[in-house]
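Take a look at the following structure, please.
Note that one protein chain of the assembly has been removed; the remaining protein chains are unaltered in position.
The letters A, B and C name the chains in turn, as written, and every chain counts its residues from 1.
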Amino acid sequence: MKKISKEDMNRFIQSLLSDYTVYAPVNIDGIFSFKPITNFQGIDLNYQNSKKPPKEIFFPQSETMFEYEKGKVTSAEKVSRKRILLGIRPCDAKANLLLDNVFAGEDYQDVYYINKRENTIIIGLGCRRPLSTCFCTSFGGSPFSRDGLDILLIDIGNKYIVDVVTDKGKEILTDKFTEASEEEVKLAEKIKRETEKRIKSEVKIEGVKEKLDTMFESPFWDKLSERCLRCAVCSYLCPTCHCFDIADEAKDSQGRRIRNWDSCMFPLFTLQTSGHNPRPTDKERMRQRVMHKFNYFIGNYKRAACVGCGRCILNCPVNIDIRKVLKEILTS
Amino acid sequence: MREKEPKILAFLCNWCSYAGADLAGVSRIQYPPNVRVIRVPCSSRINPLFILKALQQGIDGVLVAGCHPGDCHYISGNYVARRKFAIIKSLLEYIGVEKDRVQFAWISAAEGARFAQVIKKVTEKVRRLGPIEKLVKTRGI
Amino acid sequence: MRNPYLPIPVKVKKTFIESEDRMLKTLDLIFLNKENKENFKFMPGQFCEISLWGKGEAPFGIASSPLEKDYLRFTVNRVGIVTTALHYLKEGDGLGIRGPLGNYYPIELFKGKNIVIIGGGFAFTTLRALTKYLLAYREDFKDITIIYGARTPGMLLYKEELKEWERREDLKVCITVDKGDKGWQGLVGFVPTIIERKAPSPEDAYAVICGPPIMIKFTLPKLIALGFPPERIYTSLEMRMKCGIGKCGRCNIGRFYVCKDGPVFNYAQLEKLPKEY
Partner (left out) sequence: MQEVQRKIREKARNLLLAGSVDFVIGFEEGALLLRASPVFIHKENDVEKLIWDSFCENNLAAYLTKIGNKRVAVVAKGCDSRSIVALIVEGQIKREQIVVIGIPCQGMIDRRRIEKEVEGEILEVKEKSDEILVKGDSFEKVFKKEDYLYPSCRTCKHHNPVISDILIGKEVKERAQVDEYAEVDEYEKKSVDERWDYFNKEVNKCIRCYACRQACPMCYCEECFVDNSYPRWLEKGLDSSDLAVWHIIRAYHQAGRCVDCGSCERACPMEINLRFLTKKINKEVKNYFNFKTGLDFAIPPPLATFNVEDRQDFIDSGE
């Protein structure tokens, strides 16, 4: 374990800016999001979590795939500058691993995602203030999980304990990172244990998939979808949702092909040109979202597409709580 | 370098304002060549989205013209349109789009000279504002 | 790493209107460069995303067989933005394709069996590819029966070819229309009725069925009644698609993505899937 003082950390971040594009939490009118910074002073690490999940660093909400002119592709999007994603929470880092299954799985490789993923070093910041809506531990995570990180920082007051997880992480260390003392490591361990205990929310996931297997035609979905407004807050703020739309924007012979986030909660998502819609009402769309996360995804990748970050609970305009939904599924 | 000429888009109602433009033409009345005309059946055909779409594409000023109140070919089209225009005009000003980017006029079929005058006035006002920056699509499309 | 989102450049070799209502148009496309042509290996049942600059992409089943080396054939129903734009294309116009995508008809299983091909309306496209393919290796299969229906004689696809096939001795072809016209001497009746009447034997046989949902709905029970087991009835699903490679999520049915795990499924598989298609 290494350590670095907060002051040195700031200097370190500043020094990274010459070689890397650094994405870090930025506070805009009280809403945190990961943005490229130009100065370490723009960073605000005193945050709960970002509103929009950092998946957008690898899978932007709106991304040009390529441009074309007169019927020829002129340029395909590619990141050449190395990136650092600083300060992401372990839950979101875990979500990236889930997205890897989809975008960097065995069959088709999503070059845009992979390109950004490969060029990014992820420095996570352990979560010392989990909320009552956090349930990462239910999905095999923890506020200090190292999964999906290159470096994990643990805030122990005036300095960070630095847990280097991968070689990629090791490469960027400077001599400002010194060996942590035994007491400091112990303190970090203590903080870890205590924080983990503060996660009170527990969601039982065992058996949910099997139960869902039997529930496709259940009236449960009618009931669940009644209050849903069919907006896309839950899907857009979810760190694991990954559906998208592809569209062309063009004028005369010049244009580009763009992909934008899309949501299964929108009626248009599955509407066919003929007018037929396989998921015509709120019920089917709500079912699709839950099924995809807690049944289909498990069927394909052995894991639920949820990391327990709690964003959907906190931001749903009508206060639908996925924890409650999962509980009701098991008991219905 | 010569200053870029402003581009004006004019939506003209078929029955009055377009005929007014026609009259200006056959009467050989000169007016600035900055204006491009789209003929619409009635000023009430104008959806505010048309206006915004034009500005998005980099049109520097939009003029909507229809029959004088009481003269509408469809009896009351321009009265209904007038209400829509009042709202969208105030809203655009409110959010900080320059007042003269979007202008409205009543021009009858007999007002060839006035048509030319209005176009002159509109063009001058828009020229003073300079090229549009707000609302324009950032990547030109 | 190959970018699966980049279209391969192609151009229009030939176009022709298929149907009397002029809504169905066939496009024969050729590759602009040799390497793409050589690498493009597909089987009947697969599809492509046809990509039109400025308009977008839409999925279409490949209507030509892999043995027709000179062109890739697609038949397009004019319904939306992309299909309308496709209808306006002329000889020599450039466009792009992505593919081949999806799975294909299980030809290996078909070997040595009787094959019943059932098509309705303009869904005959990949069935044409299949038929051409089976005919090329005719001796590998036993009896081949084609039952194909359209609304009117003028709405039938690939009319010349159908006539050719009707003349063949090694192929049983039943063409039917919902409503005949003056010159029509063939069958009249809906596809399910014709199936009942012709009663193709389920013995050692596979059925492949493509058509509008309503036709499939009524045909399927007839096949089952004749004794075809669900796992020997194959079909090709249609869903809204964008990426074509199992990422964008919209053709998701159960844990499958129609674009990647389909579009070809048999009815035993479909019975296990949510009815969301």
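Just so it is clear, contacts are C-beta pairs under 8 Å (C-beta built on N, C-alpha and C of every residue); 3 or more make two chains touch, one makes a residue touch a chain.
Since the structure is predicted, the reported quantities are computational estimates derived from the model, not experimental observations.
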Missing-chain contact among A:38, A:75, A:132 or A:332 belongs to A:132
Which of A:136, A:199, A:232 or A:290 sits in contact with the chain that's absent? A:232
Determine and list the subunit B residues touching the chain excluded from the picture. 48-49, 52-53, 56, 68-70, 76, 79-80, 82-99, 103-107, 111, 114, 118, 121, 134-139
In terms of residues, what is the contact footprint of the unshown chain on subunit A? 28-31, 51-52, 61-62, 129, 131-133, 223, 226-227, 229-233, 236-237, 245, 247, 249, 258, 260, 263, 266, 268, 282, 313-315, 317-321, 323-324
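Just so it is clear, only the chains that are shown with their structure count from here on.
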Subunit A and subunit C have mean C-alpha positions lying a whole-number Å distance apart equal to 40
So, what's the distance in Å between the C-alpha centres of subunit C and subunit B? 51
In subunit B, residues with contacts to at least two other chains: none
In the complex, subunit C residues that touch subunit A: 1-7, 9, 52-57, 79-80, 83, 94-95, 213, 238-240, 242-243, 245-250, 252-255, 260, 274, 276-277
Mind listing the subunit A positions that touch subunit C in their complex? 65-66, 68, 71-73, 76, 102-103, 107-112, 114, 216, 242-248, 250-251, 253, 255, 257, 259, 262, 264, 269-274, 276, 278-279, 284, 288, 291-292, 295-297, 299-300
